[in-house]
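I'd like to ask you about the structure that follows.
Left out: one protein chain. Kept in place: all the others.
Note that the chains are named A, B and C in the order they appear, and that numbering of residues resets to 1 at the start of each chain.
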Amino acid sequence: MARILLVYSSLFGANAQLAALAEAALGAAGADVRVRRVREVALTGEEQAAAEGAQIATGADLTWAEGFVFCSPSHTGLLSASMKAFIDQHHDSAAAGAHLNKTFTAMATSGYAHAGQERVVDELNAVGAAWGCVIVAPGTADEGLNVHNGNPYGLSFVLEHGRLPGSAETTGVLRRHLHRLVAVTDALAPLRAADARTGTRTVPTIAGALT
Amino acid sequence: MARILLVYSSLFGANAQLAALAEAALGAAGADVRVRRVREVALTGEEQAAAEGAQIATGADLTWAEGFVFCSPSHTGLLSASMKAFIDQHHDSAAAGAHLNKTFTAMATSGYAHAGQERVVDELNAVGAAWGCVIVAPGTADEGLNVHNGNPYGLSFVLEHGRLPGSAETTGVLRRHLHRLVAVTDALAPLRAADARTGTRTVPTIAGALT
Amino acid sequence: MARILLVYSSLFGANAQLAALAEAALGAAGADVRVRRVREVALTGEEQAAAEGAQIATGADLTWAEGFVFCSPSHTGLLSASMKAFIDQHHDSAAAGAHLNKTFTAMATSGYAHAGQERVVDELNAVGAAWGCVIVAPGTADEGLNVHNGNPYGLSFVLEHGRLPGSAETTGVLRRHLHRLVAVTDALAPLRAADARTGTRTVPTIAGALT
Partner (left out) sequence: MARILLVYSSLFGANAQLAALAEAALGAAGADVRVRRVREVALTGEEQAAAEGAQIATGADLTWAEGFVFCSPSHTGLLSASMKAFIDQHHDSAAAGAHLNKTFTAMATSGYAHAGQERVVDELNAVGAAWGCVIVAPGTADEGLNVHNGNPYGLSFVLEHGRLPGSAETTGVLRRHLHRLVAVTDALAPLRAADARTGTRTVPTIAGALT
């Protein structure tokens, strides 16, 4: 039962909506899921209130997970500053090998069709690669995903009035892609166990550093 | 006399050192220069003290400038969270056309040779492009720059023990590339003036919004 | 009167259609235009026939131009092999400085919304940057372009049944963006002239090498 951590950044709520839909899809795929929000670098008033109650991602969550789903809006074509701050904060444990052979997939949202949707998932994938994760991208090889908009590098969604289209298509592509993520995560479990035994992945040290 | 704003992010001081060298090179090229630091999202103790005294970049600085030099360290292969926070904060004025036909060039530093040096300047250039700036990259077409390490998309520097190599080569490539930036910025002045007259670039509104 | 070279790659005709629309827009902006096709690496039967009559881009065309528009379809998310072959073939003159301070803009087409539209223009822009060109991207700062799909790095078009939507919107964004390209190209003319005088740009040698 793969342990999947979904980390999202959300200024106006669309990624919180995406996180909830993805959580359901991961659960349906048999994963043990944690959904966590990054601490937003800049929130004011109404947005701050909306963020209340969300659980904030910690180093312990990263350590716990065997696979990652990272979701960010596109701000000026790049991932959000808040998501980047979370990544920077946990650089040391990642560089020490805490996430080797875990899985990683990226998602993005934007208001315009091309305002960085490819670029944001590409940036997030680069982080997953740097961490030593195995990258599971949707690709264009799966008919069930190709009904969607065709971003091969990560699922991405064009917002309508600031919200995800809550359609059956959105639910369908999330289910299909995240089912594959869970399957790859499960398949790599023996490899992660072997890493732990041989010390390639120095879990105890890292876990300690993150507390 | 081109007005050039250099904005940098610096956690451990290397980009502050780079900013100082670039300031001298821009001055030598005849530019009117402002060097400003972004507010670091996360600084502690010693680093905080080192940042004291640096002037923090504001929206008024962005409005003032006719050309930009953005310098960021590579953190997990991407631009720093602090630089991204600055960019996000000033998205609205940029999207409203405040920087159309200004010039833009990017610089990066990292501890390892390939740990994101191409990617960080590429991200920064994407921001410049989104803002409507004209991108001036070093390229590989200038012999005086090719003596350096050959990053065509932005000047990048591999640190030695956390510091820039303070060599004649570093000074030389900065002088050569930034001289070109200033020349392009000057050449585009009539275009920016025409934009202002025809209202393509709605300076007054923007300037007001930024105060 | 800026001399603009449009180079395109077209397997099934959509980019030939784009080239024709862009040629009209460049003409309307007052440019002296050449439209040239790259030699397709792999064409068969019907496609070969369609390509008959198109003028093939040469090194002399590159030398002649003061600004470039490069148009490629997205094949497996990257620029076409034929476009890349053309770029590789003319590497030496570019690396010798033949195109310093010329202008460059990129366009892409694809059948799906996100199948590499950002990535293809990003690749083409990287070539322009390597050549020492100044990159003129549409950005998100121009209201007249933002009615379109919002790709900040280059104009990109989602095909309908293998053809460009031949709408007023397509014509409008081409006119608006290419008008700006021509204006920037004209504004940089004195700089290119100065480069030629000081030998930064060694035109005669390059022109000779290309014949």
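For the reader, a short list of remarks on this structure follows.
FYI, a residue touches a chain if its C-beta (ideal position, glycine included) is under 8 Å from a C-beta of that chain, and two chains touch if they have at least 3 such contacts.
Keep in mind it's a predicted model, so treat the numbers as computed, not measured.
Only one of C:I87, C:C133, C:L164 or C:V182 touches the absent chain when the whole complex is considered: C:I87. Within the complete assembly, A:A126 is the residue of A:A57, A:M107 or A:A126 that touches the hidden chain. Contact with the undisplayed chain is limited, among C:V35, C:L79 or C:V121, to C:L79.
From the set A:M107, A:A137, A:V158 or A:L174, the residue in touch with the chain omitted from the display is A:A137, counting the whole complex.
Although one chain is hidden here, its contacts on chain B can still be listed: residues 77, 110-119, 122, 140, 146, 149-153, 156, 158. By the touch rule set out above, chain A reaches the unshown chain at residues 94-101, 122, 125-126, 129-137, 139-143, 152-153, 180, 183-184, 187-188, 190-191, 194, 200.
Within chain C, the residues in touch with the undisplayed chain are 41-42, 75-81, 84-85, 87-89, 91, 94, 115-116, 119, 123, 126-127, 130-131.
Simple rule for what comes next: only the chains that are shown with their structure count from here on.
Chain centres were defined as the mean of their Cα atoms; on that basis the chain farthest from chain B turns out to be A. Both copies, chain B and chain C, contribute mostly matching positions to the interface they share, with over half of the numbers common to the two.
One rotation lays the C-alpha atoms of chain A on chain B, and its angle is 180 degrees to the nearest 5. Centres computed as Cα averages put chain A at a distance of 36 Å from chain C. Chain A and chain B have Cα centroids lying 30 Å from one another. Separating the CA-averaged centres of chain B and chain C is a span of 27 Å. Of all residues in chain A, those touching 2 or more other chains are 77, 115-116, 119, listed in ascending order.
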